[in-house]
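What you see is the complex with one protein chain gone and the rest in place.
Chain nomenclature is as follows: A, B and C, assigned in order of appearance, with residue numbering initiated at 1 for each chain independently.
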Amino acid sequence: MNKNTQIPISKTFHFPVQIYYEDTDFSGVVYHPNFLKYFERAREHVISADNLKKLWDQHSLGFAVYKTEMTCQEGVEFADVIDVRTHFYIESKFRTVWLQEIWRPNGLKPAVTAKIEMISMNKDRQLMQMPNMLIEQFNQLIL
Amino acid sequence: MNKNTQIPISKTFHFPVQIYYEDTDFSGVVYHPNFLKYFERAREHVISADNLKKLWDQHSLGFAVYKTEMTCQEGVEFADVIDVRTHFYIESKFRTVWLQEIWRPNGLKPAVTAKIEMISMNKDRQLMQMPNMLIEQFNQLIL
Amino acid sequence: MNKNTQIPISKTFHFPVQIYYEDTDFSGVVYHPNFLKYFERAREHVISADNLKKLWDQHSLGFAVYKTEMTCQEGVEFADVIDVRTHFYIESKFRTVWLQEIWRPNGLKPAVTAKIEMISMNKDRQLMQMPNMLIEQFNQLIL
Partner (left out) sequence: MNKNTQIPISKTFHFPVQIYYEDTDFSGVVYHPNFLKYFERAREHVISADNLKKLWDQHSLGFAVYKTEMTCQEGVEFADVIDVRTHFYIESKFRTVWLQEIWRPNGLKPAVTAKIEMISMNKDRQLMQMPNMLIEQFNQLIL
């Protein structure tokens, strides 16, 4: 994905999510806003929850979702263990872009695809540059 | 409810909740932890969200659920508009007890009943007395 | 919004949503996937939950979110009562497009904007034309 861009992009991260009762609705499949939850869990694993906590507690820096585009091609069912695949790139000192997909077991194409733009902000929700240390960490993950 | 106690108890508050897709799971009825959400929404309306916000911002006081007992007698379905009925009493300067029920449209008995004990604490999650002003407000609501 | 299209578009629907504890996360504002919930609640009120239930039970027809684009410009806080504003148009017998916004109290611009494409499908998640009766109902709502 994102093959046409010149911006260097990270390797692919894989994150499994099991689908429980809580994830479905009475139509029998996953309730669509929950996909945004799984994408966020996967991003938290790329950055690491401990890092996120440290950035918040020590640097007063948090990430906020600025834009999401999501396409749902196929329903995801109870008891599925999905594979959330994540790529990302750094767009600026304030902004990262995440290309994420949900694959069902034995799926031939992604069930859900998304592009999610994150911005970094302080606790008063003002834009705030990511610290260099974080950008270096991100760069370690980029091909 | 709670007819045997000598402790004065509030009047009954009614709060309607419409059941949406998000509330159900693939078994076709409301996913049970959501009942605790509706009970909390109803409690927030008794106290008022503005009061809760003021208590948090100005007094650093919040409420935490300490104990819940809940019995689910009947499934609640998509598109139902339920009536959440709430009574409460003050047990101490730290603790209020809430007796709450969920009634389906045309129900002959409650679909769900609960007893929920709330404690008041500061932002560091230490027990903290409710301010007298709040206790007086609560007493206004008690028969 | 959508001023350039020639496709007739519905009037604006307003739907209030109060923000409770359950809606926020530890950053202090609404957790972003919840916005998709509020948009769906608002769409359910345009169509009516009873109609949705009838379409499902009698016509085996449901709606699924196919695409969402959402931009979050501003955080939404605990105790806010937001105004969810909804327009929609019919793109085909299978597809409706919903333009939705979230306005905070006294907001000068929307806090969140979204474009959401819905498709109609049967219980086996195969595309299924909306019945004429439904399209006529929708047309009643269109200017």
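As a convention for this text, a residue touches a chain if its C-beta (ideal position, glycine included) is under 8 Å from a C-beta of that chain, and two chains touch if they have at least 3 such contacts.
Since the model is a prediction, treat every value here as computed from it, not as a measurement.
Q: List the displayed chains that the omitted chain touches in the full complex.
A: Taking every chain of the complex into account, the missing one touches A, B, C.
Q: Which of B:Thr71, B:Ser92 or B:Gln129 sits in contact with the chain that's absent?
A: Counting the whole complex, the residue in contact with the absent chain is B:Thr71.
Q: Using the touch definition from the top, which of A:Asp25, A:Glu40 or A:Glu101 touches the missing chain?
A: A:Glu40
Q: Given the full complex, what residues of chain B touch the hidden partner chain?
A: For chain B, the residues touching the absent chain are 27-29, 32-34, 36-37, 40, 56, 62, 64-72, 74-75, 123, 125.
Q: Even though one chain is hidden, which residues of chain A still touch it in the full complex?
A: Counting over the whole complex, chain A touches the hidden chain at residues 18-22, 37, 40-41, 44, 49-50, 52-53, 78-79.
Q: In the complete complex, the non-displayed chain touches which residues of chain C?
A: So the residues of chain C touching the unseen chain are 21-22, 24-29, 31, 33, 78.
Everything below uses one rule, namely that only the chains that are shown with their structure count from here on.
Q: Of all the chains, which has the CA centre nearest the overall CA centre?
A: C
Q: Hey, how far is the Cα centre of chain A from the one of chain C, in Å?
A: 24
Q: Hey, how far is the Cα centre of chain B from the one of chain C, in Å?
A: About 29 Å separates the centre of chain B from that of chain C.
Q: With chain centres taken as the means of their Cα atoms, state the distance from chain A to chain B in Å.
A: Their C-alpha centroids are separated by 35 Å.
Q: So which bits of chain A are touching at least two other chains?
A: 27-29, 33
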